[in-house]
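This report concerns only the one structure given below.
Right after this comes chain A.
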Amino acid sequence: MEIKSKIKWSEYNKEIAEDHFFFLRSCIRQNFNPGAEKAFISILKNNLKKDIFDDARHTTCTGIGYHTDIVPFETMQTMIARQFSLMTEKGYKNCAVSCITSFGSYNEILSTWKEFPEELAKTRDYLKKATGREFEIPENLSHGCDIIYKFRKEIAAQSNYKLINIETGEPLKIVDHIGCHYSKIFPEKGVGGFEYSKVLTEMIQAWGGQPVDYPERRHCCGFGFRQYLVKSNRSYSISNSRKKFESMEPFKPDAIITNCPGCNMFLDRWQYTLAQIEGKTYGGGTNGIPVFSYEELAGLILGYDPWKLGLQMHQVDVEPFLKKIGVRYDPELKFVGINGKYINEPLFTGCLK
Partner candidate 1 sequence: MIEKSIIIPFLIGLIYLSIIFIYRFTKWIRGLSKLDKLRLMQSLKSRRFMLSLKEIFMEGLLHHKIFLKNPILGYMHMSLAFGWFLLILIGHIEVMCAKNSIFVPFHLAIFFRYFETTKNFAFSGVFSFLMDFLLLFVLSGVCMAMLKRFKKQMFGMKRTTRLKTGDRIALISLWLIFPLRLAAESMSANLHGNGSFLTSTFGNFIGNSGSETANFIFWMLYSFSLGFFFIALPNSRYMHIFTEMLFIFVRNAGIKLKKHNNTFTDIQVYSCSRCGLCLDNCQLATAGINNTQSVYILKNIRNKNLTDEQLFNCLLCGKCEVDCPVGINTIDLRITQRIESTLQYNSSYSYLEDIPAQKADVVYFAGCMTHLTPGIISSMKKIFQMSGENVWFMDEEKAPCCGRPLMQAGQYEAASKLIFNNTKKLLGSNAKKLIVSCPICYKVFKEDYELGKMEIVFHAEYILQLIKDNVIKVNNSNERIIYHDPCELGRTMNMYDEPRSVLQETGKLIPVKNEKQTAWCCGGSLGNLKISQEERTILRNQAVEDYLQYKPDILATACPMCKKTFARHREIKVLDISEIITNSISKPTEEKITKQKTKNKIHENEFV
Partner candidate 2 sequence: MIKNKHVAIIGGGIAGMEAAAVLAKQGLKVTLIEKEAITGGKLNDWHHLFPDFFSPKTVIDNLIAKTNHSGVNVVYNTEISKIEKLNGRFELSDERDTKFYSDAVIIASGFRLFDATLKEEYGYGIFDNVITSVDFEKLMKTEGKLLTAQKTEPKRIAIIHCVGSRDAKTGNTYCSKVCCITGIKQAIEINKILPDSEIYCFYMDLRLYGLNFDSLYLHAQKQHKIQFIRGRLSEIAERFDKSLQLKTEDTLQGRPLRINVDTVILLIGMEPGASNNLFTKNNKVTIDENGFMKPINMHENRNSSTHDGIFLAGTVICPMAVNESIENARAAAFEVISYLEKNKL
Partner candidate 3 sequence: MNDFSYLKPASRQIDFDKFDDRLLLYVLKYELSFATCISCGGCTATCSAGNLTNFNVRKIGLWLRRGETEKLSEEIGKCMFCGKCTLICPRDINIRNVILLIKKRISMLKTEKEMP
């Protein structure tokens, strides 16, 4: 680890690759936000004209297993080594990571290998035995939000919509939530460090919105594997989210933007549970606060069709937000899947309560 010089985190800018990314998908992002990763690839390829390779053979980084003590550290190192071997095979040097937890795992493994070279040697040996593969350490490992942050201006330039309330002309108040594994494990791996990480806020500002700094901004969203997966701990999870909502409510935010699939899912789903248990919603009236991932928001302002982005699968309905920024959408097609097949509605619809 390089010696931490006395730099002010807010001025710190990490180095993000320019082009030629090897895409490392998330296990769960597609389950909760079905259109997110597809949008990310499409934005990079079509809008930004970048080269991003999505290799069908790459698998999980075993992050969830590792954090719930099921997957041993050596297995994770070997799995990640295999990912890199696929990347080397295809001749790529830069990785684009979709999930925050795996971003944390990849960085953890990379720094382990740097500090303990014998671990690297051991992993090479394991991979050789298991798959006969060789691998190189990537030159640059960035998260999807870093890349979108890097080209936020280009996206703004091509965007059809602004994060501005079309009636009042006021910039929309967007709350940013940074996944903990993005910059709290390795502060130097986050844009602007972890205290005032600006990777999402810069996007919001670039796209016309206004970031909101509320007291519990850096508090955990409540995912926490062990908290959520073990039923008796689940109250910790919901009470964390509740604390964030209570704290942001006075600021009346229009939306929440996240860069991790876990935070996105919990901040979105728990609003429904809280409405059921405590009968309280935080978006005013019976509305919740819609939760977007950065790709979805980027896609939205670039004019992608909301239903193609999979926004209908969100727990908190996004229609009020779409009205605010003036996106045209066809309500009938909300639950019409590909080739017109009706994917039937969830049990109840219409905001939260």
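Methods note: a residue touches a chain if its C-beta (ideal position, glycine included) is under 8 Å from a C-beta of that chain, and two chains touch if they have at least 3 such contacts; residues count from 1.
The candidates were selected such that all candidates are chains of the complex that A comes from, given by their letters.
In this text the structure is predicted, and so the values were computed from the model without any measurement.
Trainee: Using the definition of touch given at the top, pick which of 1, 2 or 3 touches chain A in this complex.
Mentor: So the candidate in touch with chain A would be 3.
Trainee: Write out the stretch or stretches of chain A touching candidate 3 in their complex.
Mentor: The touching residues are 231, 234-235, 238-239, 242-243, 273-274, 276-278.
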